[in-house]
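A protein chain is absent from this complex, but the other protein chains hold their places.
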Amino acid sequence: MIPRYARPAMTELWTPEARFRIWFEIEAHATDALAELGVVPREAAAAIWEADRNAPPFDVERIDAIERETKHDVIAFLTHVSERTGDAARFLHQGMTSSDVLDTCLAVQLARAADILIADLDELLAVLRRRAFEHKLTPTIGRSHGIHAEPVTFGLKLAQAYAEFDRNRARLVAARADIATCAISGAVGTFANIDPAVEAHVAEKMGLTVEPVSTQVIPRDRHAMFFATLGVIAGSIERLATEVRHLQRTEVLEAEEYFAPGQKGSSAMPHKRNPVLTENLTGLARMVRGYVTPALENVALWHERDISHSSVERYIGPDATITLDFALARLTGVIDKLLVYPERMQRNLDRMGGLVHSQRVLLALTQAGVSREDAYRLVQRNAMKVWESDGQLSLMQLLKDDAEVAAALAPEEIEARFDLDYHFKHVDTIFARVFGEGGG
Amino acid sequence: MIPRYARPAMTELWTPEARFRIWFEIEAHATDALAELGVVPREAAAAIWEADRNAPPFDVERIDAIERETKHDVIAFLTHVSERTGDAARFLHQGMTSSDVLDTCLAVQLARAADILIADLDELLAVLRRRAFEHKLTPTIGRSHGIHAEPVTFGLKLAQAYAEFDRNRARLVAARADIATCAISGAVGTFANIDPAVEAHVAEKMGLTVEPVSTQVIPRDRHAMFFATLGVIAGSIERLATEVRHLQRTEVLEAEEYFAPGQKGSSAMPHKRNPVLTENLTGLARMVRGYVTPALENVALWHERDISHSSVERYIGPDATITLDFALARLTGVIDKLLVYPERMQRNLDRMGGLVHSQRVLLALTQAGVSREDAYRLVQRNAMKVWESDGQLSLMQLLKDDAEVAAALAPEEIEARFDLDYHFKHVDTIFARVFGEGGG
Amino acid sequence: MIPRYARPAMTELWTPEARFRIWFEIEAHATDALAELGVVPREAAAAIWEADRNAPPFDVERIDAIERETKHDVIAFLTHVSERTGDAARFLHQGMTSSDVLDTCLAVQLARAADILIADLDELLAVLRRRAFEHKLTPTIGRSHGIHAEPVTFGLKLAQAYAEFDRNRARLVAARADIATCAISGAVGTFANIDPAVEAHVAEKMGLTVEPVSTQVIPRDRHAMFFATLGVIAGSIERLATEVRHLQRTEVLEAEEYFAPGQKGSSAMPHKRNPVLTENLTGLARMVRGYVTPALENVALWHERDISHSSVERYIGPDATITLDFALARLTGVIDKLLVYPERMQRNLDRMGGLVHSQRVLLALTQAGVSREDAYRLVQRNAMKVWESDGQLSLMQLLKDDAEVAAALAPEEIEARFDLDYHFKHVDTIFARVFGEGGG
Partner (left out) sequence: MIPRYARPAMTELWTPEARFRIWFEIEAHATDALAELGVVPREAAAAIWEADRNAPPFDVERIDAIERETKHDVIAFLTHVSERTGDAARFLHQGMTSSDVLDTCLAVQLARAADILIADLDELLAVLRRRAFEHKLTPTIGRSHGIHAEPVTFGLKLAQAYAEFDRNRARLVAARADIATCAISGAVGTFANIDPAVEAHVAEKMGLTVEPVSTQVIPRDRHAMFFATLGVIAGSIERLATEVRHLQRTEVLEAEEYFAPGQKGSSAMPHKRNPVLTENLTGLARMVRGYVTPALENVALWHERDISHSSVERYIGPDATITLDFALARLTGVIDKLLVYPERMQRNLDRMGGLVHSQRVLLALTQAGVSREDAYRLVQRNAMKVWESDGQLSLMQLLKDDAEVAAALAPEEIEARFDLDYHFKHVDTIFARVFGEGGG
């Protein structure tokens, strides 16, 4: 966890205090269920909750000290609970194994982390929607391979991002469901010493579903799917960040990250305004993606379980969720405050001497009876001249002056193919698909 | 694609012939829709299908030769279609861009690949179910950390695998839906030169949904999610393969890959029977997982698109699906024919002098009023003796002989804790969860 | 292996024919050494070579057929050698195990692949050197964060690439040495049934060093290092490819991939000239990097060996080396024929109204006694005006007109800071570092 890339709510989720609180709740709920089953005294179960309400907070340093001796984290915790809330604590953990607590706790943490990330996505989606409608019909050049292609609108670019993050939201909801299971099944998952009713009770109280079959641990394919989903979201973050970085290039400058008063772009070059937030997001995306591979390697535990997954999860549980939370919030801020320059977009759109309309002329020629191969050749030979003139020549004029083209298309037919609005006639259709019919 | 790790149906999907057939269908269906819209003559659209029925197969070498000249694959294909089926072919591809064909084709291929993989999973699930019920109550030792823990049944191990692959099936169904979209939206996705109705028609005919917003290409987060899902499945394959490898170890030998007559385990050591299929699966899983990272890196294309994803997909499209298809089939075969040795399982279960029952004694002591800490200490000191005797000493006897234990538990109370069936009383519960109530 | 991304010499290395030839040489050389030791008859050893010279080529299909029966590749091969060259063949493979042949063969293949890749790097380095000197003093704008920074020369960009690939060459030479070892040590590496002298003889004949300690297999940390090195080289390829892609962007267009007559950039847009080769290289780099993770996972084989590495190597051995060979050759071609536009570089350099000289003014102000903080503020407030004018205003003029600046610097002192050659005074120094003193 890197403090500068961490926000409080998500970070809080991964503190020892938060973890011990969840452990306690799991243990105490389980003891309630055991009391209901008559395994432990009802008074003991009630006393555990009561004592907790009146006790000081968990003493993380004390628990750590006990763990250094016993080399076992849950035993250290239970010992501290005994010290903290008295004799009833000996009824805790009856028939359970450490992993019952640890794995169910991790499920709670990841589910809550997912809730924060889903809320992050909702904020990003809201911002993307607002700015997409703001620039629904702001013309800009579409680029394939970094080369001018045909006109689009800036709103369409944002609509695409909206649709992509909306898919990511659905994936994350699915990944959350995948991860949010409770296992209280004992040493190797047989419920030999604990009734399945305990698991059902704890699951319900902690907002989880029941793990159908566990083997001391919750199977790690669930976690792999969760972290893989975070990796896909990171990929989408990099995509949108890369778009902003491109748009802010000196020669393009169609949009720019907000530049705060007092901010310095460079210690050496006072003129610089750099897209540092989106470059940063590019790096953060690499990290979140990088955690996918260890998560995938965690699946193949030995037999009923080995503990190799644990150290991996101590890193990637917090690091992947905290980093992604930060990155989503940063991206939301970038899009929210993005400086957009429609005039510059128009100027760039115009700079290619009309080349962006070449396809429409090609189609007009074929519709006028010219073979596709000939039409391509006719358009290309004029387009290349414009290209080589660096946009100083006009494609429209060259086509009018080309005898073979003129033989097929009248001047006004050529002119009609250089109309910008022609390209935007289906923007409403696309917006309706992405945002719903009354999306605006 | 490595021939020895490839099966015909999946491989066939990725041949040039299959690709050109899909390209043709997309183009011809699109032309039908254009005819319906009045953009091209109905007779031309019909003639294209008719000519195809009477034409020789696509000539892959001819298309390659044209591509070497034009350096453009779809143009090469269209040129060949003209040569092959005559003049009507010039009405193909009106208003479309190459990616309309390429990306929709890839969607068809991946969707069909997913169908094969889903069928593979169904076969694996059927085999896992059959063998799980066969060994529903076959006792075997559960192991955590590779160390004997408590008894389970061999059927429970397989039920766990069933549940895991059942989750993978659901994930793959979702990934298939994610990937199975059609984009026929023109040069930068604006439908400037092609009506959205064409896309809708082709989508329906090819069994796809409509891509809400494309940008010349279908967004690559979809593909990333698809390949990430394959990576998770590969993780599960490695897990089950690793289980078999462990069970076949000389000292364990509780199960074994089927060993065919005439097979040689080693050129130098005639006595060897090695788990080579599951070791092979372990390696194949590494490969399928290895394809996840390039797929994640493919998401962040520049602007409306760059073509960097294309070379990646030429590798991982076939390689990931062909390898996973082979791996699933191989794993199904391994489980189907797995030699299972219940007597050996029982012998291993017995070898620890009753240590596997230590937890039950611990619980009995606490229920008899001994503090948890004392109970742990009492059991551990006897357990360690058994451990150090390599299972020659009997835990039950040592406990009976331990004065402090004897003070809390009568001999028959101790004996009652060494009952194997005690551990299996919830096997039915778990099977019902995994396979449904009437699962058998 | 994807045929379109494969070149003959490297591909040939990985054919079954090439592999069987290497197997034969290893086995026959080993038999020579065994004859020298008196273990097998000298005549038999000689007869094996003699029979081979007169025999038809290895029959790959026949060997495959035998392997389908025996399920063991080396046994299948030896059986075929017996069929092909007669009775003396029974003296082959005495005291050896399959891995002696397989692993030593892989070492030969990887060493030869490294030789091809080193030659590829030498060609790339030669081209980079030539073009670096050609453009040693061609001014162009240096960009950090995609934003204009200060002037550099195009030759410096290429010198950087040269230095980077020169480092890669040294790394590959080291990785080749790491991988080029011979193990002929028997079933578990103890030389129980084969004298170490055999290994020494084969190593010398095959151009390898002796593996100090093998365990049936050559340890896979060597291979991991080899493939990791290929991954680093792929990263450098992506870096240079990305530079070209940026330079070819419509708004920048300072350089361009060579565009062949007859080439079509887009089926729909005849005006397009896309950097498709460097985009392709970007994708190929992802693949070569993607093979690093499986290679790293291959290190931790079980005990003396398991065979999980084998399937991985069947993919990545050919795929990583063939792809990297192709990519290096393609990159060499791109740089060799790169169209460079110095006028456009100069025009872009000029477009920022002199902002690129801001740092020199900052330094002049501090040297004139202005505090660093004040100097920064003075320069920044004028630079921002130029920035917002999109380069229409002149920084030099604004500074002259700024009373606070004018109080510190005379007009001619300001002018002196806008000299382009000032930036290139150490180009010779850098070139001498990179290419050596007489580098040109």
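A few notes on this one:
A, B and C label the chains in the order they appear, each numbered from 1.
Just so it is clear, a contact is a pair of C-beta atoms (placed from the backbone, for glycine too) under 8 Å apart; a residue touches a chain by one contact, two chains touch by 3 or more.
If you're wondering where the values come from, they're calculated on a predicted model, not measured in any experiment.
The chain not displayed here makes contact, within the full complex, with A, B, C.
The chain not shown here is touched by just one of C:25, C:238, C:251 or C:402, and that residue is C:238.
Interface note: of C:168, C:332, C:348 or C:382, the residue touching the hidden chain in the full complex is C:168.
Among B:144, B:216 or B:229, the one in contact with the hidden chain is B:144. From the options A:41, A:290 or A:342, the residue with contact to the chain not on display is A:290.
For the options B:255, B:383 or B:430, the residue in contact with the chain missing from this view is B:383. For chain C, the residues touching the absent chain in the complete assembly are 78-79, 90, 93-95, 142-146, 149-152, 156-157, 159-160, 163-164, 167-168, 171, 174, 178, 186-193, 196, 210, 212-216, 219-222, 224-225, 228-229, 231-232, 234-236, 238-239, 241-243, 246, 282, 285, 289, 292-293, 296-307, 359-360, 363, 366, 371-373, 422-427, 429-430, 433-434.
For chain B, the residues touching the chain absent from view are 141, 143-150, 245-246, 248-253, 264-266, 268-276, 279, 293, 297, 344, 348, 351-352, 355-356, 358-359, 362, 376, 379-380, 383-384, 386-387, 390, 395. Within the complete assembly, residues 1-2, 4-5, 69-72, 74-75, 78, 93, 96-98, 186-187, 193, 245, 260, 262-269, 274, 276, 279-280, 282-284, 286-287, 289-291, 293-294, 297-298, 302, 306-312, 314-316, 319 of chain A touch the chain that is not shown.
Assume only the chains that are shown with their structure count from here on.
If each chain is drawn as a node and touching chains are joined, the picture has every node linked to every other. Where chain B touches chain C, over half of the residue numbers in use are shared by the two copies, so each contributes mostly the same positions.
With centres set at the average Cα position, the gap from chain B to chain C is 33 Å. Spacing of chain A relative to chain B, judged by their CA centroids, is 24 angstrom.
Chain contacts: chain B has residues 78, 93, 186-187, 193, 282, 289, 293, 297-298, 302, 306-307 touching two or more partner chains.
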